[in-house]
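Handing you this structure, nothing more for now.
Complex shown without one protein chain; remaining protein chains in place.
After this line comes subunit A, so read on.
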Amino acid sequence: MIEVVNMHKRYRLRNVLNGVSFTAEKGQVTCLIGVNGAGKSTVLKAIMGLTPMSKGTVRIDGRARERETYEKVAFIPDHLTMPSYMKLSEGLRFMADFYQSWNQARAGELMKFFRLDTSERVGNLSKGTAAKYNLVIGLAQDTDYVLMDEPFSGIDLFSRESIAEVFSTDLIDGRGVLLTTHEVGEIEHLLDKAVLLSHGTVAKEFQCEQVRSEEGKSVVDVMREVLWV
């Protein structure tokens, strides 16, 4: 379980996060939802230690973040960070050199799943293809948790669909996924849990199926109620 407890973040005299607390379970897909600028990406970065927190705690399976955390949690940022001169195959080898958790067989499976060409250069990828390659890099690590920052943003319908399809396969099954999005509509049936972020705090945290069965509401309905203020 990833636990975020009372996370605060102050940036340029502005309180971006004002005590964010929530959990993301292993074996579940948890979605961090909020309008643009709500601080979703900041939360993910702070979990990974890529940006300092002003206050608060992050625990992964009950332990504070440490060196081994990076073999346990994969982070897929909202843009591809591989150097543009690299071929896709070189990018995969680069990852293999740096991560013990790298699983080459799974990387091959994912490359095939997304129909990516290993001889292509990173710099020549279209936005949608880059997003798929970014997912390959993140998901091919044998980690218990995967954090994804806006995996669907700015991508055409067919690429979005093929990315969404990954969530139904054993490439993800059993791991804990924490992703952010501001357009939850088309993927909400893939989610186990939603965490609504508003004004730097968690406005609501709920199991999606529970809200559907008890209140007859979609995630978007709840999002409208809670965030539309």
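The rule is simple: contacts are C-beta pairs under 8 Å (C-beta built on N, C-alpha and C of every residue); 3 or more make two chains touch, one makes a residue touch a chain; residues count from 1.
Keep in mind that, in the parts below, contacts and distances are computed from a predicted model.
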Identity of the absent chain, which is to be given by its UniProt protein name, from "Cupredoxin domain-containing protein", "Branched-chain amino acid transport system permease protein", "Monosaccharide-transporting ATPase" or "GntR family transcriptional regulator": "GntR family transcriptional regulator"
Residue among A:3, A:90, A:192 or A:225 touching the omitted chain: A:192
Interface with the undisplayed chain - residues on subunit A: 27-29, 164-165, 167-170, 173, 185-186, 188-192, 209, 212-213, 216-221
